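Heads up: the structure comes next, in structure tokens.
Every protein chain except one is present and positioned as in the full complex.
Presenting chain A:
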Amino acid sequence: MTTIAANRPAMDGKALDLTGKSGSRAFKNTLATVLIGLCFLLALIPLLWILWTVISKGYSLLFDAAWWSESQRGITVRREGGGAYHAIMGTLIMALITAVIAVPIAILGAIYLVEYGKGTKLARAVSFMIDILTGVPSIVAALFIYAVWITILGFNRVGFAVSLALVLLMLPVVLRSTEEMLKLVPDELREASYALGVPKWKTILKVVIPTAFGGIVTGVMLGLARVMGETAPLLILVGYSKNINLNPFDGFQGALPTMINQDRTELSLQPAADRVWAAALTLILLVLLLNLLARLVARFSTIKSK
């Protein structure tokens, strides 16, 4: 107690001055606030710009029923008409297969890292590999699958091969985010469950995962959003087809990024340019829709608070 009093500036009977910031501190505070605000606006500019460009140039075709129900079969770059149904379905099918393979591996991997492997050599090795995988460019993942799927195994270029490459890209994203979410679950909850005589596996399944569920879903969505826009694996592992092909194991298959890429080569022609922007907008809308869907799922899986 005495040391604290001694360290305080002497008061000499003057009233304690609590009026707040000195001039220079107030100035710095304002400066920092303005700078942060400016940076925020700066970051917002490209986002709004992209959205505005894509929406303004792409919206018109989206009101056409044919856009959602027809393919580009027989439509040349000079002609108007046709739709993006083949590409939308191709993107959705490949994304679905990717998620079905990648999500279980990622979540189980994250559970291993957080709940079982902590500090072991295997866990450290897995964690290191995931870091490397995060940094692998999509074209490298695509070439790797090309080497395995086509060169070694001798299969054809099909949508499923694309999904395999996308798994490599989605896995580290989902695993890392799930890992962070599981780490956020307080140990007290695990201990509370153990103290009730609940085995560890059941604690993870019924207490830890439900607590982290919202965050895990968000991670899956981020991963999906990333892979749905990937173009390199599509170019390398499946040919673009203007026809509707719902079979990912046979033949070329359209997808939104490759549809954009196809018409992009003739941007000076209005019908092609319109389709490029409309396909870009469709891709953005798909990702947005999946995001909303995931939020709803996460919302309804938790209990209402009031």
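In this text, a contact is a pair of C-beta atoms (placed from the backbone, for glycine too) under 8 Å apart; a residue touches a chain by one contact, two chains touch by 3 or more; residues count from 1.
The criterion applied here is as follows: contacts and distances are computed from a predicted model.
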- So which of "Phosphate transport system ATP-binding protein", "Putative transcriptional regulatory protein pdtaR", "histidine kinase" or "PepSY domain-containing protein" is the UniProt name of the chain that got left out? "Phosphate transport system ATP-binding protein"
- Message: Considering the complete complex, identify which of A:E80, A:E191 or A:D250 is in touch with the unshown chain.
- Response: A:E191
- What chain A residues would touch the chain not displayed? 118-119, 186-199, 202-203, 206-207, 210-211, 213, 302-306
